[in-house]
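Note that this complex is displayed minus one protein chain, with the remaining chains in position.
Up next is chain A:
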Amino acid sequence: MWRGTLGPSEVVVGVLAQGRRWFGTVMSSDTARVHLSVQERIEKKRKAALTGGGQLRIAAQHKRGKLTARERLELLLDPDSFVEYDMFVEHRCSDFGMEADHNKYPGDSVVTGQGRINGRLVYVFSQDFTVFGGSLSGAHAQKVCKIMDQAMMVGAPVIGLNDSGGARIQEGVESLAGYADIFLRNVMASGVVPQISLIMGPCAGGAVYSPALTDFTFMVKDTSYLFITGPDVVKSVTNEDVTQEELGGAKTHTTVSGVAHRAFENDIDALLNLRDFFNFLPLSNKDPAPVTECHDPRDRLVPGLDTIVPLESTKAYDMLDIVHGIVDEREFFEIMPNYAKNIVVGFARMNGRTVGIVGNQPKVASGCLDINSSVKGARFVRFCDAFNIPIITFVDVPGFLPGTAQEYGGIIRHGAKLLYAFAEATVPKITVITRKAYGGAYDVMSSKHLRGDVNYAWPSAEVAVMGAKGAVQIIFRGKENQAEAEAEYVEKFANPFPAAVRGFVDDIIQPSTTRKRICRDLEVLASKKQTNPWKKHANIPL
């Protein structure tokens, strides 16, 4: 009756209006019968919607080690908190026999609505693989767009659970239009509300660009794939033999391509972790970083940090040890833990308040900045800045990685991204130089010059243009007594004083007091206000 002409939102309004009319008049026996049959139809449709593609397909979904769209939402959201929209929406395709009743599924191939995670509002869509393989019809897209529009108006995050074979081929261009409608909303919502994609099945072709546009993409190991073109097409075009898993599995995207931010063992593990992750995020760009109840004393000393930086400046240590020691309850939700491991990024809490952590990782490639780590860091910093999450940066960086591979790959423009992101960020920025802060990389890593609010140096800090050996070779080229000169350079520059006397670091602190200092600073900086000049949008060197 409503098919084709009216959008989904009118469907709801229409049903409500009709209901009011019925209850507002004295019922004749005819209308009563109609009413009854409508009631029955409502029940029938609801029941049908709840079973999606039917028991056989649900069993098949389970056999693949995957949960159904509704089971996933039940796990993701607080009990009884899910409010479903558009349960009665059906696809509008009439070609290829699609108009037949048995090809209509109430709700079509996606479940949408809003609910609560630990009591906080979230909008969700969950693609239903049991209905036409979760393929995206015009109706499917409209349902997704509806909740995204409302999420932006209300100011609440959107979580998408992706499990879709791709476009609804029977619908042709309508399906493509649907994708574009979603892409547009992903872009409009970007920086307004956090958007998270959890890939729980296939996601191929144009469909991949929705997750790519969202803030975070998580995957489920062994059961999810992301690729532009599948193995068959790859084979026919490039004659490459590659499996789905190698081409676009969780391992590929979390270690090689950097497309996905984390991977989880299975559906349950992923959804429970997503609930945990959600607690770090503010609901929108209008909200401050969330503060949860914290049992970890804000003034806790961390004695282990006093000895963590090795005496030999060439020796590695694990930056994660510093991060774990400083943050609340050693809890650190690392983003992209297996990609560009020379930089560590992720969320943690300080005295209950969410913070974004960025740290060079001396354990991997000496913690140098290269193309991948710069891009990884830049995207994370921009997310934090967009959503009012203070950034804490731990610096131990020997510089940018030299070599043709890096130069040809464009380290100049990619490195500029991280510089740009730190410079433009107006959230509270606290920087701790744990050891090396050499050359341009010193400037980049949230230095005082890029509007760092509080910049600390540990006694082991060395802020210099380069390491002593290299510096001496240039300054005293061809001269004798290089070793003596090197010692002099070390004495002059391989310590925190040159930076401290110029006010480029605000204080030299005992490492064990770092947590205490940062918690105190965050308290003060919570009311920080800083704005950048008016612009249509900035032009980050992409």
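In this text, a contact is a pair of C-beta atoms (placed from the backbone, for glycine too) under 8 Å apart; a residue touches a chain by one contact, two chains touch by 3 or more; residues count from 1.
The rule is simple: contacts and distances are computed from a predicted model.
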Hey, which one's the missing chain according to UniProt: "Electron transfer flavoprotein-ubiquinone oxidoreductase", "Small ribosomal subunit protein mS26", "Transport inhibitor response 1-like protein" or "Propionyl-CoA carboxylase alpha chain, mitochondrial"? "Propionyl-CoA carboxylase alpha chain, mitochondrial"
Among A:173, A:311 or A:501, which one touches the chain that has been omitted from the display? A:311
Sort through A:276, A:299, A:484 or A:507 and give me the one touching the missing partner chain. A:276
Among the options A:205, A:249 or A:290, which residue touches the chain absent from this view? A:290
In the whole complex, of A:41, A:62, A:449 or A:492, the residue touching the missing chain would be A:62
Please identify, in ascending order, the residues of chain A that touch the omitted chain? 62, 64-67, 71, 74-75, 78-81, 116, 118-121, 154-156, 222-223, 264-269, 272-273, 275-277, 279, 283-284, 286-288, 290-297, 302-308, 311, 318, 321, 324-325, 328-330, 352
